[in-house]
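Heads up, one of the protein chains got dropped from this complex, but the rest are sitting where they should.
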Amino acid sequence: MSTEISKIGVLTSGGDSPGMNAAIRSVVRTCAFHKIDCVGIYRGYQGLIEGDFKELNARSVKNIINRGGTFLKSARSDDFRTKEGREKAYQNLLEHEVDALVIIGGDGSFTGGMIFNEEFGFPVIGIPGTIDNDIFGTKSTLGYDTALNTVVEAIDRIRDTASSHNRLFFVEVMGRDAGHIALNTGVGAGAEEILIPEENLGLERMLESLERSEASGKTSSIVVVAEGDKSGKNVFELAEYVEENLPGYDIRVSVLGHIQRGGAPSCYDRVLASRMGVKAVESLLEGKSNYMVGINNDEMLLTPLDKAVKGKTEINKELLRVSDIMTT
Amino acid sequence: MSTEISKIGVLTSGGDSPGMNAAIRSVVRTCAFHKIDCVGIYRGYQGLIEGDFKELNARSVKNIINRGGTFLKSARSDDFRTKEGREKAYQNLLEHEVDALVIIGGDGSFTGGMIFNEEFGFPVIGIPGTIDNDIFGTKSTLGYDTALNTVVEAIDRIRDTASSHNRLFFVEVMGRDAGHIALNTGVGAGAEEILIPEENLGLERMLESLERSEASGKTSSIVVVAEGDKSGKNVFELAEYVEENLPGYDIRVSVLGHIQRGGAPSCYDRVLASRMGVKAVESLLEGKSNYMVGINNDEMLLTPLDKAVKGKTEINKELLRVSDIMTT
Amino acid sequence: MSTEISKIGVLTSGGDSPGMNAAIRSVVRTCAFHKIDCVGIYRGYQGLIEGDFKELNARSVKNIINRGGTFLKSARSDDFRTKEGREKAYQNLLEHEVDALVIIGGDGSFTGGMIFNEEFGFPVIGIPGTIDNDIFGTKSTLGYDTALNTVVEAIDRIRDTASSHNRLFFVEVMGRDAGHIALNTGVGAGAEEILIPEENLGLERMLESLERSEASGKTSSIVVVAEGDKSGKNVFELAEYVEENLPGYDIRVSVLGHIQRGGAPSCYDRVLASRMGVKAVESLLEGKSNYMVGINNDEMLLTPLDKAVKGKTEINKELLRVSDIMTT
Partner (left out) sequence: MSTEISKIGVLTSGGDSPGMNAAIRSVVRTCAFHKIDCVGIYRGYQGLIEGDFKELNARSVKNIINRGGTFLKSARSDDFRTKEGREKAYQNLLEHEVDALVIIGGDGSFTGGMIFNEEFGFPVIGIPGTIDNDIFGTKSTLGYDTALNTVVEAIDRIRDTASSHNRLFFVEVMGRDAGHIALNTGVGAGAEEILIPEENLGLERMLESLERSEASGKTSSIVVVAEGDKSGKNVFELAEYVEENLPGYDIRVSVLGHIQRGGAPSCYDRVLASRMGVKAVESLLEGKSNYMVGINNDEMLLTPLDKAVKGKTEINKELLRVSDIMTT
């Protein structure tokens, strides 16, 4: 591999997700493997501006493959939205002789990376790290698979209570713009109904479905609601609405919240992170820039950052039908 | 063991807790061991009134020791608060030739049991099943140990995000009247502050503690708040209050909610449930009634139901001091 | 969907795997959805011969989506290897008016199904249930993803001890003919070396790698060994061999064994099971037979049973390279 890149920087930005540490580890070790230097940049773009850099070698990243969160930390950076901030960031990279950046984060982070690349011609490659799976160009984002497991385990616990008390639970899961988590965990946890941003079937349908379910002999039910559900009601209002219209039900609400972001990554996410880190570094070494690393059909691929940001991974409509059948 | 009891009924009442199934299993098998019959009563006191009875033998309870919730289900019963309801319940027990009852539940359930015993002289023994550990006469209630583990695992996940983003999290845990869960999980999860119903040190102290913690170099913190905290503010108001007074902090709130009640019981709770079931049945066979089974210093003991209901297990004040030291 | 199938039988055969219960549930509910009958056949082909049948409706399969194992149980059947046995099985199906079979199992089970189909023209569809992922025609077999998580969690625990004591652990994982589990968990758990049946790089290479690793400053290591490893030594002999040749190492062996087969299925396996059950039943209703249901690139597909049995899912060679880079 011939290249003029001899030092790569890596940072995490945006909301943390399980597998970020495994991805950092992979970036660092791939650099070591190719005998180039690697520098960790703390607190995302803000640390880039403030010069919060630290050299990392293969041993710096031991025993972190299984840790949630990101040891490089993440932060919002209003400064990076200004030309001055980005100028400062660029000067820091020059000073530290960093030749290219790996950015681990979501679409906001990638947009920042694209602007930076445009302004300074600085090579960047993105690794999609977010539990929401809402980034185009990869079947799976880092942390998504782990979050699915965390959510079904949580709903399994809630079901213990739901079926002990013949209750109906509304469970809110993450997903402002995308219903991937809600749809998959809804099927995986055997939910009666699943409300997602991509599809608004109306509140009437939900009532009918719950009535049918009660009539069929079901004594407890779970409704999984994505944060970004388009019913026009939040999860508490939904619960009240059903309470008013189906007074027979004993209803409770559970908002799973931040537990969904943390925890040890699943095997899938660890392997994915390892593969993505290798692909990111080697793509930079091959002279590529402005791409996001992704996985499709078990193969690594590159997608231009602007496509990754603008596009959208569609939900699998088949799953909606599977869910309907499962709630027979 | 000479006794005239030849059939025992068992029911679960009040909020479910991990270990209830293990306790039912133990009651059923202890009956089988002593060659007496056992009948499961579904949906607590309501099922007692409605005659929702089912004979259970040793094989009926296989493979349930590790399941959360209660397969006998639990329910509120307004009817049991009426004399007519209890009269009907008594007639059902006579009809089914049930000679004694094991009641698995919390203090509300025990109060019902006491009244029933008083009115009809019917033998009852209680097993304390609640995650809150707020029942006098036992060091541990069934499900409490499991709930502690569920909570610390959840906070471990939240800490991944908290330390990745240098955030302050307020985490609300169960405990309306008792701070046992908050205090133990606060120490176990390394919380900066713990707010419990038993102690109101004032909001000033919390602010001071958080300021001191920031000054000492801590970049993220967890505050564990019991539902029944006496600060006069709920967890969202607390978060706002700190946000206003310590604007440097990036604050989030997480209400753990119903996930705390479910899940497979810990080994401790399974063993405790098994021991309590044996003790409950054998106490009835020995002619005892109106007691609650408990554990203290690794030994089974009996406490009169009225004492169990009126008393209160004090929190371990030493833990407050340990928590202070740990947040140095 | 026009069809003459009005009753479908479902059985599990071969080694159990997490997700089998979820698949049975899906088969039963898809039958209910299409208003046809479903009958569960207990203990695999042996129960088929012995007439161990039970009608299942949508409610029969509640609360099992998250349970490991198979409630229909599985068993070896020498009788089914005989013409007489199969003849008896066929008569039972006729008697119970079963029109088609869904067989959940591995390649041995599918071979039985093919012969049965050939002899009696009886419609069969297979669902691949095995943790080994060694069946052609599907990217993932049911239970494989769950087993990967079980194994990395187990190795995470072992690593706690390995790094506390600067030890080298040999960990044997399942996989007689296929290295999928070893390769993926090896990468996911950060193993120093991975020994799989598909590749025999020689013991020399392992020694060199371990020496290099020690020289690089690593103080503890994990070597993941598939059961079917072709080094000519079992895991205990491997450990001895290294002990003799690299006396500096403090070596331990752990055989993970049967814990790998059990446990609650991951979200991925639950969704996969639900989709496979739908596909299996609807394929039968469309008049298809002698196929196995599989998943590729997130889509359901059918593969003729004989191809599924004879073929082999290749390991992803890229992962070997990723593993090498990660152990830099």
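For clarity, chains are labelled A, B and C in written order, and residue numbers in each chain start from 1.
Assume a contact is a pair of C-beta atoms (placed from the backbone, for glycine too) under 8 Å apart; a residue touches a chain by one contact, two chains touch by 3 or more.
Just so it is clear, the structure is predicted and the values come from calculations on it, not from any experiment.
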For the unseen chain, which displayed partners does it touch in the full complex? B, C
Which of C:I158, C:C267 or C:L319 touches the chain that is not shown? C:I158
Specify the residue from the set B:I65, B:L285 or B:L305 that touches the hidden chain. B:I65
Among listed residues B:V152, B:V253, B:L285 or B:V309, the absent chain is touched only by B:V152
For chain B, which residues lie in contact with the unshown chain of the complex? 25-26, 29-30, 32-33, 58-59, 62-63, 65-66, 139, 145, 148-149, 151-153, 156, 159, 163, 184-185, 187-190, 216-218, 264, 266-268, 270-271, 274-275, 278, 296-298, 300, 316, 318-319, 321-322, 324-328
Provide the residue numbers of chain C that touch the chain removed from this figure. 12, 15-16, 18, 20, 43, 67-70, 73-75, 150, 154, 156-161, 163-166, 169, 252-259, 261-263
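Everything below uses one rule, namely that only the chains that are shown with their structure count from here on.
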Which of line, ring, star, complete or other matches the graph of chains that touch? line
Is the contact between copies chain A and chain B built from the same residues on both sides or from different ones, judged by whether over half of the numbers are shared? same
Measuring between Cα centroids, what's the chain most distant from chain A? B
When centres are defined as mean Cα positions, the distance from chain B to chain C in whole Å is 39
Between chain B and chain A, distance of the C-alpha-averaged centres to the nearest whole Å: 35
Residues in chain C with touches to at least two other chains are numbered none
